[in-house]
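Left out: one protein chain. Kept in place: all the others.
Chain naming follows the written order as A and B, and within any one chain the residues start at number 1.
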Amino acid sequence: MTQPVNQAEIHQAILEQQKADDRKRLMANGVLLLLLLVAPFLMYPVFLMKILCFALFAVAFNLLFGFTGLLSFGHAAFLAAGGYTTGYLLSNMPGLTTEVGILAGTLVATLLGLAFALISIRRQGIYFAMVTLALAQLVFFFFVQSEFTGGEDGMHGIPRGELFGLISLDNNLNMYYFVLTVFIACYFLVQRVVGSPFGQVLKAIKQNEPRAVSLGYKVDRYKVLAFVISAALAGLAGSMKSVVFQLASLNDAHWHMSGEVILMTLVGGMGTLLGPVVGATFVVNVEYQLSQGPLRDWVDPILGGVFVLTVLAFRSGIVGEIQKFMKKNLG
Amino acid sequence: MSMIFGVPLAVLWGQLLIGIINGAFYALLSLGLAVIFGLLKIINFAHGAMYMLGAMCTVLLFDYLGINYWVALFLAPVLVGLVGVVIEYFLLRRIAGQDHIYSLLLTFGVALMLQGVLTNFFGVSGLRYSMPDTFQGGMNLGFMFLPYYRAWVIVVALLVCFGTWFMIEKTKLGSYLRAGTEDAQLMQGFGINVPLLVSLTYGFGVMLAAFAGVLAAPIYSVTPVMGSHILIVVFAVVVIGGMGSIGGAIITGVLMGVVEGLTKTFYPPASSAVIFLVMVVVLLIRPTGLFGKEA
Partner (left out) sequence: MTMMKKLLTSAVASALMVGGAQAEISGDTVKIGYLADMSGTYRDLAGPNGLKAMEMAIADFGGKVKGAEIEVVSADDRNSPDVASSTVRRWVENEGVDMVGGLVASSVTIAATKILEENDKLGLVSGSAASSITNEHCTPNHIHYVYDTYALSIGTPTAIVQEGGKTWYILTADYAFGHAMEADVTRVVEANGGEIVGSIRHPFPTPDFSSFILQAQASGADVIALANAGADTTNAITTAAEFGVTQAGQTIAGLVVFLSDVHALGTEVAQGLQLTTGWYWDMNDETRAWADRFLEATGARPTMVHAGIYSSTMQYLKAVEATGSDDAQTVRKQMMETPINDMFAKNGRIREDGRMVHDMYLAQVKTPEESTGEWDLYDIVRTIPAEEAYRPLSESKCKLVNN
C-alpha cells in the first residue's frame, strides 16, 4: 500500500459504495421489471416465455459456472429431465394441477443433480466438465431408449392445465405472468444465495480452492449444494418450458444444449447476476431471427463466430463489459 | 461350434478384431488430443472438425485436382496442419495463459463455424470417395472376411501412434517440446523459438486428426458433420486414459475400441453409451484417468 489511509474511512467508503450500488441495482431491476410486465403486449408471449425459460436455465448454470467456477458440460440433462417428467405427468394424470407437475419435474431434476454432484464433485477442472458430460450422455441414452419420451418424435400435446386448479394456463397471458413470477422468484433466490455467506464461500472456492479448504470450509459440501440448487433451477426451467411449448424433445437433452447454455452465460457475462439473462435473450433472439431471415442457412457458423469473438474480445460478456465501462467512465 | 454367452467363438474373434480396428482410429484421434492437451494445455474441441477436414480434403483433392489416395495421405494432413497453425497463431495464442476452459469454448466455436460453412457448400448427404484399387477385396481369415483396407488401417494407424509416442517421449526433439511448453522462458533463453514450437505442436496434433480423416474417407460417409459425433467419444477416451498422457491415449483408444466392439455383440443398443459409463467408473476410482499423473 502506497498511502496510509484510515481503516475506518476505507470501511465507510466501501459501505457507501455498496449503498450506491444497491440503489443502482434496485433502479435497474425496477425498470427491468416494468419492461417485463408490459412486454407481452408488445411482443409475442410464447417467445418471451421461451426467453425466460432459457434465461432461468442460464441463471442456474451460471450459479455453478460463474460463481463457483465449476464448468458443467451436462446441464442439458436437468433441463430435459424436468421437461420430460412434467410432460409425462401432466399428459397421463388428468387430475394433476400444473404447479404440481412442475414441482415434480423440478424434484426429479434435483435428485438427478444430487447424483451427478456426488459422482463428479471431487473432480477438478476439465475432468469435472468431462464427467458431467459423460453422465449427461448416459441420461440422453436413457431418454432415447425410453418409450415414454416418444424417442425422436418427442412428447407432444402436453396439456397446460390449470394453475392451482383455478387459473387456466391455456391463456398465453396467464401463462406468461406465471412464468414471469417463477422466473423473478428464482432470480432473487439466486441473488440471495450469491450474496449470502454461503455465496461468499462459493466465490472463495472459485478464487482459490486450497485456501478455502485451509480456512476450514468443507468445500465439497458447498459445491454439492451449489450443484444441486443449479440442477433444480435448470430442471424447473425445463419443466416450465415443456408446459409453455406443450412439448418436450430430445434436443433439450443433447449435449449441444449444454454447449448452448455455456454460450448464453459467456456472452451475457459469467459471474454477473444479470449476465445470463441478457445472454439468453441475445442467443435465443439471434438464433430465432437468423433462422427466419436470409441468413437462415448460416445460423451455426454465426453462433460459432459469436463464441470465438466473445472468448477473444469480450471475455466478461455483455453485462461484464458494460460494468467495466461504467466503472471506468462514471466512477 | 464353441459358444461364449450364446455368441459363437468365431463371431467373437471377428468382433475383437473389428474392435481393435476401430480402436486404432480412436487411438489416432485421441493421441492428437492428448498431444495438444499434454503439451499445450489446450482443450481442442475442434478436433472432430479437423478429422472431418482431413476426410473432406482427401475427397476434394481427388475431385478437383485428381490427386490420389497415396498423395492425399501426406498432403491432406499437411494442409489441415497448416489450418491448425493458422488457428493457433490468430486465435488460440490470444488466450494463452487464460483458464483452459476458454480454449475449449474457442475451439468449440471454430468447429461450429467450419462445420456450418462446409455444410452450406457440400450438403450433408456425404461426398463420394472410391476405395483405392490396391485395397479392393479382402482375405478370409476363417472366422471372418477381413477387407484389405481395414488391415491397412490397423497397421498404419498403430505405426503412426507408436512413432508419435517415440518421438515425444524418447527423442531429443520431444524433450525440447516438453521442456519448451513447461518452462517457456527458460527455453526461450536457450534460443529456442517457443511460440513457433507451440504453433507447430498444435499443427502436429491436428495433423494426426486429419490423418485419421484420410483413413476414414474410403470407408465412412464423408460429410461436414462426421466429426461432431466422434468428438465427444474421443474426448471420453482421452479422459479415461488420463488427459495429456500420450501412451495412455493410445492404449485406451485400442482398449475402448474393443470394449465398444464387445458391447456391440452382447448388448448393441448400449454401444454408444458404454464408453461414457467406463469413463464415469474409471474417474470414480482413479480421478486422473488410467494413466494420468496424480494432480
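As a working rule, a residue touches a chain if its C-beta (ideal position, glycine included) is under 8 Å from a C-beta of that chain, and two chains touch if they have at least 3 such contacts.
This structure is a prediction, so every number in the text was calculated from the model and none was measured.
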> In the complete assembly, which of B:96, B:167, B:225 or B:251 touches the absent chain?
Replying inline: B:225
>> One chain is left out of this view; which of B:127, B:168, B:209 or B:256 touches it in the full complex?
In response: B:127
> On subunit B, what residues meet the omitted chain?
Replying inline: 8, 10-11, 14-15, 18-19, 21-22, 25, 116, 119-120, 123-128, 130-131, 137-138, 144-145, 147, 149-150, 219-221, 223, 225-226, 229-230, 261, 264-265, 268-273
>> Could you pull out which residues of subunit A are in touch with the chain that's been left out?
In response: 44, 46-47, 50, 141, 144-145, 150-154, 156-157, 168, 170-173, 241, 245-247, 249-251, 287-288, 291-292, 296-300
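The criterion applied here is as follows: only the chains that are shown with their structure count from here on.
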> Measuring from the mean C-alpha position of subunit A to the mean C-alpha position of subunit B, what distance in angstrom results?
Replying inline: 33
> In the complex of these two chains, what residues of subunit A are touching subunit B?
Replying inline: 71, 119, 122-127, 129-131, 133-135, 137-138, 141, 145, 255, 259, 262-263, 266, 297-308, 310-312, 315
> In the complex of these two chains, what residues of subunit B are touching subunit A?
Replying inline: 43, 91, 94-95, 98, 100-102, 104-106, 108-117, 119-120, 232, 235-236, 239, 243, 269-270, 272-273, 276-277, 279-280, 283-284, 287-289, 295
